[in-house]
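Here the complex is missing one protein chain, while the rest keep their positions.
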Amino acid sequence: VSGLLDGLGTTDALINVFSDRSILDGMLRFEVALARVQASLGLIPNEAAEAIASSAAVDEFDGAAIARDARASGTITIPLVKRLTSRVAARDQAAAAFVHRGATSQDVSDTALILCVVRAQVILRKDHDRVTAALRNLSDAHAASVMLARTLLQPAPPITFGLKAAGWFGAVSRCGERVRTAFAEASVVQFGGAVGTLAASGTHGDEIATGLARELGLRAPEAPWHAHRDRLGFLAAACGVYTGVLGKIARDISLLMQQEVAEVSESGGGSSTMPHKRNPSGCAIALAAATRVPGLVSSVLSGMPQEHERGLGNWHAEAGTIAAIVQATGAALNALAHVLESLQVDPQRMRANIAATGDVVFAERAKVLLTEKLGADATARVIASAIESARHGGNFVDALIQQPSVATALELDEPTSLRDPEAYLGSAEQFRSRLIQKPQ
Amino acid sequence: VSGLLDGLGTTDALINVFSDRSILDGMLRFEVALARVQASLGLIPNEAAEAIASSAAVDEFDGAAIARDARASGTITIPLVKRLTSRVAARDQAAAAFVHRGATSQDVSDTALILCVVRAQVILRKDHDRVTAALRNLSDAHAASVMLARTLLQPAPPITFGLKAAGWFGAVSRCGERVRTAFAEASVVQFGGAVGTLAASGTHGDEIATGLARELGLRAPEAPWHAHRDRLGFLAAACGVYTGVLGKIARDISLLMQQEVAEVSESGGGSSTMPHKRNPSGCAIALAAATRVPGLVSSVLSGMPQEHERGLGNWHAEAGTIAAIVQATGAALNALAHVLESLQVDPQRMRANIAATGDVVFAERAKVLLTEKLGADATARVIASAIESARHGGNFVDALIQQPSVATALELDEPTSLRDPEAYLGSAEQFRSRLIQKPQ
Amino acid sequence: VSGLLDGLGTTDALINVFSDRSILDGMLRFEVALARVQASLGLIPNEAAEAIASSAAVDEFDGAAIARDARASGTITIPLVKRLTSRVAARDQAAAAFVHRGATSQDVSDTALILCVVRAQVILRKDHDRVTAALRNLSDAHAASVMLARTLLQPAPPITFGLKAAGWFGAVSRCGERVRTAFAEASVVQFGGAVGTLAASGTHGDEIATGLARELGLRAPEAPWHAHRDRLGFLAAACGVYTGVLGKIARDISLLMQQEVAEVSESGGGSSTMPHKRNPSGCAIALAAATRVPGLVSSVLSGMPQEHERGLGNWHAEAGTIAAIVQATGAALNALAHVLESLQVDPQRMRANIAATGDVVFAERAKVLLTEKLGADATARVIASAIESARHGGNFVDALIQQPSVATALELDEPTSLRDPEAYLGSAEQFRSRLIQKPQ
Partner (left out) sequence: VSGLLDGLGTTDALINVFSDRSILDGMLRFEVALARVQASLGLIPNEAAEAIASSAAVDEFDGAAIARDARASGTITIPLVKRLTSRVAARDQAAAAFVHRGATSQDVSDTALILCVVRAQVILRKDHDRVTAALRNLSDAHAASVMLARTLLQPAPPITFGLKAAGWFGAVSRCGERVRTAFAEASVVQFGGAVGTLAASGTHGDEIATGLARELGLRAPEAPWHAHRDRLGFLAAACGVYTGVLGKIARDISLLMQQEVAEVSESGGGSSTMPHKRNPSGCAIALAAATRVPGLVSSVLSGMPQEHERGLGNWHAEAGTIAAIVQATGAALNALAHVLESLQVDPQRMRANIAATGDVVFAERAKVLLTEKLGADATARVIASAIESARHGGNFVDALIQQPSVATALELDEPTSLRDPEAYLGSAEQFRSRLIQKPQ
């Protein structure tokens, strides 16, 4: 897919990680490591391993041509190994027979994908840490910034922006853990030979697998996993939950940034025609990820029932989708890190927006206070009447306390505090600090 | 996404259609056509239109750099227009003010996407015609080739391979109609200006839109469709149904190609380690599409509720997904065209596989014939006993006719015909010819 | 699934259509119609057909028990036919042998599903007509109600509410056509016998199929479609596009109904705790459909590659999903019909919200007017300065015309019209009337 068509679904760093060059590099690292491990175990000549290593400079291989050939053979490994073997043969004819020994195509391409995923993880983790740090800062800075809660997009009793940011922090932190687990699980080498028994390696299969994993900085799994894709499925799924969480933050911010609300603002991007525009461009990237990734996760999960020892088609559909998921997740994290680090928050406007409701959002509070004294029915009546007044431009609290029964029922100092957001925050700060202090 | 990671999800021709160069070309064609139409209406100087046209050679623009800048601004049009304007200004300072006049970013990128989609359609249609022609040929050639039906992957009474191919033909033909309709609906220019009113074009908006559509070979819709994505959603959905149908064909063929079945065979691809292998590589590509595309369709549909006059994030998630869907559909079609044109069919093996069931698949027939004469209970008993015999290596028909009650019940010539596949095809040929003769 | 867990995903009428009783009714209608057609062709005794018809009263069958038995046999038809046969035998022993003759399980359950779908269509169409009528009325009534456009959730130059409603109308109307086509395509009987050849019906298969279709008010397709699910896939996909369109309307309305925006309002629902709340409950139902259905569509499409003459698992996953999709679509339509018929629109608030931007949304217009006279650079400077002033509480137009260069450049009467929404609507009315006048 063109960089222009899908350019918001990744970052410069992740384009690099999942580039043709990077895949080729991973495949060649596999072939070189395999030969070196086999040489170190005395299974192939040292000279052969060195000839293979010397012939495997990534820049000598043409990714586009290999991709083209792969459309005929159904795998990218066959054309790569063919080219590598030619290059080795040109250098050392005898060594050519030792290229790719004991491995199957999928060993190479799966391991190359895992190597990319591992590199991507470092990048994602850095932006994850930026996001959590920024959220913690926002939450602490605005622990006392009261604002409207909004449920079903309608105003509701107050919360603090600190609590809102802490809620985001909690969800992001939980996802960080899940994704960390999933990446760790998936960081395994693939080496099983034709059918997952390593039969072509005789009795040395497991020894080679262990050495190969060590050489590549991966774990060696209990057994090859050619047709068992649950680790990748789980990685995809964990990213799917993560982008959902990031999308929630972006949706909240973009709603708060509406000019009619104007409580927060990201630095954003401009318009090609409208000079006044400041668009929530960072939020757009996170929301785009949250829109696309669920379907991509479903593609990966749909492809899991892979036939016998190597799947037909379902396996072939997987690598590009995994790469797209990881990149979209990284793009969302990167965009939100920037958004959150530079978010402008306007506590005055938050307070003003509460007042602009005509104080109706305190009707719940009034109901609680009055029900005990006036009973449910009378309370419902006086509150409904005050709400009606607020709907026509009046103020709910003013209208309420003008009613004689209310005046009698409430203590003297209560009427004024009825519209005091700070007096109706419940456990907000307790929840906030508990969410934030939780170690990541 | 890397060509290596996702190289089976497209073809050389479609990579070209959805390349950065192709998108840039579409965007530049939009800007040039817009200027020319405006000049032809006397709204901007002819010299300006010519300066714009002369500055818009696609090779002078760097897609990767524009994609990079787009990550900051949130749109690929802004960096393109900036570069185009600079180039125009260098040629004719006054003309620079007339670049992109009255258009919004989305006008350019949406139209460029549509232009690519229109080019892709021609390619898909060609392979569609190859697929239907090959299926019709296969069906006609094998109108009399009897084979096992298989339901829930278990053997069942006979059909003909001609009927099977006709069933594929019918579904593919229906999809061809649906996709044709969907492409036709989607072939509309996007030109609405900032908010879809073309206000910046004064009273000339509609006139310009009509000219622009004509210039680009597209239809002019009733109104701009910035946030109304149903035509693209429908195109995606039609492709999703199509890949499902192509996946069904590929699944059937790959099952029939199992060595234990061996009724048909595609020319296929080889293995990097196993010299004896002939893999159903073409089927793999079609099945990969059928695995991936449903999730991609769901991404497009999920993104349809786009906010107000331009969506946030949901719109941004769309273009890459549409391109991936169209390419995967085209890859599946292209692979299957090749598979079907060169499919090897083995009618002898088909007949042998019927016999190898010990003729149990004719138990239904026997039940129909005997029930009238022996009653339901007695029939069930004799059939069950004959089936049991076949399960232990015997032959169902032989075992059945050895039972005295059956010998009596059946006419003399029936026992032999009981195991005759041709005698139990029902309306197969009627259905086959009706499916095939239907004009595409 | 429990009615409580998923009760917003359907309506009373559609619960009825897809109830166990309704499915049983469809299955029994199939068996009765089959027997009657066979009797009319002289293939079974008239008495048998009448005994079957007399034994098929839906209330005599226990849906829950049949569903339970189906979990053992893998199909709901086997336990139903067993019960029906017993009932027929009790009435007329000889007739029992003629129950379900020539049919396979899937013939019965597929046809029953189609009968439900056809009943649902009538319900959906009625609400579709209500929605389009309401939208046309809203568009006509508010052809002159100016309001802010909003792109990427930020204010933009004006449109009319009439144009917005007309855009909704256009998309809904297009979907109405698509869904109508898809329902029509899918309204086909299923009758193929064990493997789709109707072999057990001898030479009468096609004749019976035609009669059966006529009896049930369905079309007879070219051939049975046991493993060709494209018509259902297409129906699902068309509903998916439709719910996307309905979700867009609901998203727009719920955003406009935010108290900070307050331009429109649905009658809505209340809260269990907050007396002041008026929630956009109708929009919630439409948005819930737009959230759920895309994944359901992907389930249907994923299941399309069904093996050979009857799929394994993929077919079994389909009926419940199709029913859920149609019901969610119907729920969304029904909810929106109510929302749109009683939508309150506040043109004064719309106009006030334009003014509340400090008129910055007219910056594009100012840019167009001034660029010709002052050149691009000077124009950009004076506009940026006026925007800055508006950001600090001033008014964009006031700030702009205070600048001497602007005063000189603009004609006397232009400054006042600069902030006149009616003067900057471009082709809005032209587009609106074209969208609305299009025959549905």
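Quick notes on this one:
By letter and in written order, the chains are A, B and C; residue numbering begins at 1 in each of them.
Here, contacts are C-beta pairs under 8 Å (C-beta built on N, C-alpha and C of every residue); 3 or more make two chains touch, one makes a residue touch a chain.
Not measured: the values here are computed from a predicted model.
Across A:G26, A:P79, A:G282 or A:G295, the residue that sits in touch with the chain not pictured is A:G295.
Only one residue from C:V131, C:A288, C:V339 or C:A363 touches the chain missing from this view: C:A288. Residue C:S254 is the one among C:S139, C:S254 or C:T329 that touches the chain missing from this view.
Shown as candidates are A:A149, A:A184, A:A262 or A:V345; the residue that touches the absent chain is A:A149.
Where chain A meets the chain that is not shown, the touching residues are 74, 96-97, 149-153, 156-159, 163-164, 166-167, 170-171, 174-175, 178, 185, 193-203, 205-206, 222-224, 226-231, 233-234, 237-238, 240-241, 243-245, 247-248, 250-252, 255, 287, 290-291, 293-295, 297-312, 364-365, 368, 371-372, 375-376, 424-428, 430-432, 434-435, 438. Where chain B meets the chain that is not shown, the touching residues are 150-157, 254-255, 257-261, 271, 273-281, 284, 294-295, 298, 302, 353, 356-357, 360-361, 363-364, 367, 380, 383-384, 387, 390, 396. Residues of chain C that touch the chain left out of view are 1-9, 11-12, 18-20, 22-24, 63-64, 66-68, 70-78, 81, 100, 103-105, 113, 193-194, 200, 247, 250, 254, 269-274, 279-281, 283-300, 302-303, 312-314, 316-317, 319-321, 323-324, 327.
Throughout what follows, only the chains that are shown with their structure count from here on.
Using the contact threshold fixed earlier, the set of chains in contact with both chain A and chain B is C. The distance from the centre of chain A to the centre of chain C, with each centre set as the mean of the Cα atoms, comes to 31 Å. Computed centre separation for the pair chain B/chain C is 24 angstrom, with centres defined by C-alpha atoms.
Residues of chain B in contact with two or more other chains: 74, 193-194, 200, 247, 250, 287, 290-291, 293-295, 297-300, 302-303, 312.
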